[in-house]
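First comes the structure, then the notes that go with it.
One protein chain omitted, others in place.
Moving on to subunit A:
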Amino acid sequence: MEKEEFVRLCQSLSCNNNHELTRAILPVVGEYLALPNKSKLPVIWIETNDSGDNNIAFMNTTYPYLDQVFAEMIDLLYSNTFMAAQGSDALSILEQASLMYKSKFVLVVEGAVPVKDNGLYNIIAITEKGAITALEAIRQLEAAAGHVVAIGTCASFGGPSAARPNLTGSAGVRDVLKREIINVSGCPVNPDWFVGTMAHLLMYGRPELDSLGRPVLFYGFTVHRHCQRRSYFDRDDFASKPGDIECMFSLGCMGPRTGADCPYRQWINHVNWPVKANTPCIGCTNEDFPDGSTPFFTTLPEKSEKDEEKKSTSLKET
């Protein structure tokens, strides 16, 4: 399949009856892998400071399900969550994989990276020689990786792990490494965004990215643009409380300045999403999530007024 066709598939699928992007991906990947000299995408996944929600979100992928992704699409060589190996056996695999698949493997980072105090707030493993911090680990893997993918908003931009007062000096991967990062943000990520990005990397390399380093095919439009409740907004018909069926702008909805395809892709086998659940979008794919989104239930213009106050609030004052 040509790249342009694949991108069109990703975007248009969301509008037809059979809108599972990933159901369509697997056969395409199978076709590709059947070509001579093609193999599954080698992946090294390092978990840093986050809640682990992105690996859970990944487990929720449908068509292909998680086991199909493992069997037919990627070779997940190192992952604290999924790998059967443990202890020093796991670390040996990390070392071997980074050498064997040098400049081919995709480094997936899940979580923000604490920088303060030499990164001691996140230690990925302890060896006879001492602790390996997340900061050291990803800096060491940086040069060997073919691509670097930040999964979730913590890894992409700092996210909740870097929310004020940010005691650990946590930052997104883009602020720690010196190379291009593909940010697949979201709190958590929608599994389609991640699996789709991996499929693109496998078959066509780097996808087109927006100004925040995110694949345009998933983050290119605002939630507001395609929201089912857009018609309520256009005639100033606003919800007065969670549970109402009108536009959620009045309840703090971040849709107008949040890039994501939630309104049509939806979540967990595509059954629901926050606005359909009669609550506001809280802008979880954004660069300034969550500090730019709280107070969650205050309208966008009022939130922005409070931004200035927030910036002046230092740790000592709290």
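We adopt the following convention: a contact is a pair of C-beta atoms (placed from the backbone, for glycine too) under 8 Å apart; a residue touches a chain by one contact, two chains touch by 3 or more; residues count from 1.
Here is the rule we go by: contacts and distances are computed from a predicted model.
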| item | value |
| --- | --- |
| From "Stage VI sporulation protein D", "MaoC-like domain-containing protein", "Periplasmic (NiFeSe) hydrogenase large subunit" or "Heme ABC transporter ATP-binding protein", the hidden chain's UniProt protein name | "Periplasmic (NiFeSe) hydrogenase large subunit" |
| Contact partner of the left-out chain, one of A:5, A:31, A:89 or A:208 | A:89 |
| Of A:9, A:144, A:163 or A:212, the residue in touch with the unshown chain | A:163 |
| Contacts of subunit A with the absent chain, listed as residue ranges | 47-57, 59-62, 65-67, 70-71, 74-77, 79-93, 114, 117, 120-128, 131, 160-161, 163-165, 167-168, 170, 187-188, 241-243, 267-269, 271-274, 276-279, 282, 284, 290, 294-298, 313, 316, 318 |
